[in-house]
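Removed: one protein chain of the complex. Kept in place: all other protein chains.
For reference, chains read A and B in written order, and residue numbers begin at 1 within each chain.
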Amino acid sequence: MDLKLKIWRQKNANDKGKMVDYPISNVSPDMSFLEMLDVLNNELIEKGEAPVSFDHDCREGICGSCSLYINGEAHGPDRLITTCQLHMRTFKDGETITIEPWRAKAFPVIKDLVVDRTAFDRIQHAGGFISVNTSGNTIDANAIPINKADADNAFMAATCIGCGACVASCKNSSAMLFVGAKVSQFALLPQGQVEATDRVLNMVKQMDEEGFGNCTNTGACEVECPKGISLENIARMNREYLSASLKG
Amino acid sequence: MALDSKIPQGPIKDKWTDYKNHIDLVNPANKRNIDVIIVGTGLAGGSAAATLAELGYNVKAFCFQDSPRRAHSIAAQGGINAAKNYQGDGDSTYRLFYDTVKGGDYRSREANVYRLAEVSTNIIDQCVAQGVPFAREYGGLLDNRSFGGVLVSRTFYAAGQTGQQLLLGAYSAMNRQIGRGKIKMYNRHEMLDVVKVDGKARGIITRNLINGEIERHSAHAVVLGTGGYGNVFFLSTNAMGSNVTAAWKAHKRGAHFANPCYTQIHPTCIPVSGDHQSKLTLMSESLRNDGRIWVPKHKKDVEAIRNKTLKPTQLAEEDRDYYLERRYPAFGNLVPRDVASRAAKERSDAGYGVNATGEAVYLDFASAFMRYGKEQATVRHLDFNDEALVRKLGQEVVKNKYGNLFQMYEKIVDENPYETPMMIYPAVHYTMGGVWVDYNLMTTVPGLYAIGEANFSDHGANRLGASALMQGLADGYFVLPYTIGDYLADDIRTGPISTDTKEFEEAEAEVRKNIDHLINNNGTHSVDHFHRRLGKIMWDKCGMARNEKDLKSAITEISELRAEFWKDVRVPGTANEFNEELAKAGRVADFLELGELFAKDALQREESAGGHFRDEYQTAEGEAVRKKEFQYVSAWEYKGEPKDAILHKEHLEYENIKVKERSYK
Partner (left out) sequence: MSGILNSSIGRKFAMALSALFLMVFLLQHFSINILSVLAPETFNVVSHFMGTFWVIQYLLQPVLIIGVIFHFVMGFVLEIRNNKARQISYAKNNGGANSTWMSRNMIWSGLSILAFICLHFYDFWFPEINTKFIVGDMSGLIDPNNAESGYRYYEELQHKFVDAWRVVLYVISFVFLALHLLHGFNSAFQSVGANNKYTKGLKGFSKIYAIGIPLGFVFIALFHFFNQAH
């Protein structure tokens, strides 16, 4: 396949940046999207040009590093996958593909397609944990029976890979699907109840301070989420937050 | 220097308890004055960082990813072993210990493995308390599944994402300490050297991957939880960034490197599709519970399948060779990983591989569909003679068990595995070898520790499924926090370590020199070009089966390639910016040294054991021949070039297990 790539190039955080066109040929439909970029980069390096920087690591859809906005959608047009799992057979020969970084004030660009997502980490520092010492001297694991449906729902929420596609897709750059998933995981488990009030208040406070927008329930995040995290998690966070506000 | 493994005296079941009762402790007020550096934030590094911070030490944690949560532990699928015996099927600490030593082909250290089995149960308690959502039964209690090569059901899991859930648990424990200011987290930082002061590890040199700044960081002890080196093969199931650099720099500073040739090749991965391939994808071992592995019996059918004139589903039962069931009737498709991988290679080498490259075998679920389907039809009082209905019902059952894996396969290969058998081939997955450590997990450099996959200690020559997660968390949560305290007890009066010393200066200068060389080299080929070539040498000559001739030529070729790399590599950009090529170049430079030591280690080990198989040492049926005189750990001391490395042997004694022939027939 021959393709025309339009890629966002930006030298560093202070650079203005612009879209640059790159033609690429002999792309195999079996390549993953990132392998196609590898090929482009190899060509650029051997020509003496600067390769395109992008975040990537596991290349099997679980680490959450890759983060490309492809043809107007986070992780490209396919569903329930990350960019590294997107294959070139999804595109047509001769197609123009626009590749941009996640766009959000809370995710500033570091270089080209690489953005800084440490805002997510800081939200977790504020309360994304259960305060239990890691001494191993806790009660036996089976001393806390948990309803299977709750455990399964907590797991579904916990499968979030923190890639930021929710923020990138949201017209408001809201992080509520991410925070909602984390709040939900603990809200659904008995272990999480003790600190439930402080957790949701602190995490939401940090989320707001990071400069993410507000949720207007468009549902774009749920559709683009590579792990299919449900909007129910946002509703659950809203409930948790409101009841915590009344208590706190 | 003779290796001292510092194994405590006494009966094996009391060693760890006695040890803990007699070590020196650091009082809480003094812990505040002690700094610990932890490099790597996977299961081992992350859990160690959280625990040490909780104990009161000042922890500085480093990872090259943009967040600790992205360490490659996250990709582990199947599960984590623990001798809980919740199923009441006869599991015990001893049995887990026994299975691990036997699975490791009697090449691991008894005392370490026993301790691992002992603390395994704590891990599960700990993780549940942290809110890790393990799979549960309808009664609300934890569920278990079975894993390859053992006779009990002791694997705890969270769907096919156990590693992710455990890592997020450790990450959440870290977050708590980061929030409290007890861990200072350095994301996107790569460790480029260990700094020794008066013979002790006292700091590291790092490069900030965002702006290229070279930084000095000091501490009273340095811990490496930097994972394995499978990427020396270029293609592996490791993440793109997984590297040996931290461990290799430690090696160069005096830490012995143990058993580099012990590599686990995982039998069920998605085959290579072309030259563009950047990494390989694992399909969980659990698939072998229900899938049957086969290739065609006749060459003509192989040809037809490759030409796509014959579909695998059209091939009659009697024309298929279920080679694992044929060769190992007792264990069948559930033989351990090393055995399954070698058998796949044997068939492919003999010309029976089923894809265009000739390197693939089938993993077929057709009979599982029918078996489960019949069961369902019976349960639901439907017509179990209706083949289409039965298949459909069976597919639903399989979908419930492995749906995400089937979906992943379809996305990558573009074939529906419900309709046609999966194609799989072995791929490099885990490295049992690593930095040599004693019972305290300390390397041969005082104050320098290695934990998790980065060390060599627990898995011998072959790791059992679901044991890597167990080891990472055991080391980080429950072992290192004790052993490091014993060492740091001597440091309570040391005070802060200055970075304005000659030692730091020299180490930094060396790092800068290396970077300058790479940046100013102006060669003709990209880093990947060299990495791919290294990978090819490794796979062809140090892969699933090795022999003297190939290993010798690998040593020469790698050393030549290394020279060529330093002369001809092209690294674009500058040193003072985000420059992934520069980071990669440094990593590949280290792989080019490790690769040679790997081959050298494989060459000296004139036997076959676990993941190390030498063509010269096999039975007439092609089984591994283990030798008593090689019952040792080979620990290599750095002496400049890899070819000059000096071999030290730690002899392994088995007092609690009788060393037997591993047979799965």
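The criterion applied here is as follows: a contact is a pair of C-beta atoms (placed from the backbone, for glycine too) under 8 Å apart; a residue touches a chain by one contact, two chains touch by 3 or more.
Quick caveat, the model's predicted, so the values are computed rather than measured.
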Considering all chains of the complex, which shown ones does the missing chain contact? A
Option touching the unshown chain, where A:Ser28, A:Asn42 or A:Asn238 are the choices: A:Asn238
Taking the entire complex into account, which one of A:Leu37, A:Cys58, A:Leu86 or A:Ala104 touches the absent chain? A:Ala104
Need a quick check: the contact residues on chain A for the chain that isn't drawn. 6, 8, 19, 69, 71-73, 77, 98, 100, 103-106, 169, 171-174, 176, 204-205, 207-208, 211-220, 223-224, 231-232, 234-242, 245-246, 248
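As a working rule, only the chains that are shown with their structure count from here on.
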Find the geometric centre of each of chain A and chain B from their Cα atoms only, then give the gap between the two centres in Å, rounded to an integer. 26
Chain B to chain A touching residues, read off their complex: 47, 50-51, 54, 65-70, 72, 74-75, 84, 86, 119, 122-131, 133-142, 158-159, 161, 164-165, 168, 171-173, 175-176, 178-179, 185, 187, 210, 237, 239-241, 273-274, 276-279, 281-282, 407-408, 411-412, 414, 477-478, 524-526, 528-529, 570, 572-573, 577-578, 580-581
Of all residues in chain A, those that touch chain B in their complex: 11-12, 28, 30-32, 34-36, 38-39, 41-42, 44-46, 48-51, 53, 55-65, 78, 80-81, 85, 87, 89, 110-111, 114, 116-118, 120-121, 124-136, 138-142, 144-148, 151-152, 154-155, 158-159, 161-162, 185-186, 189, 191-192
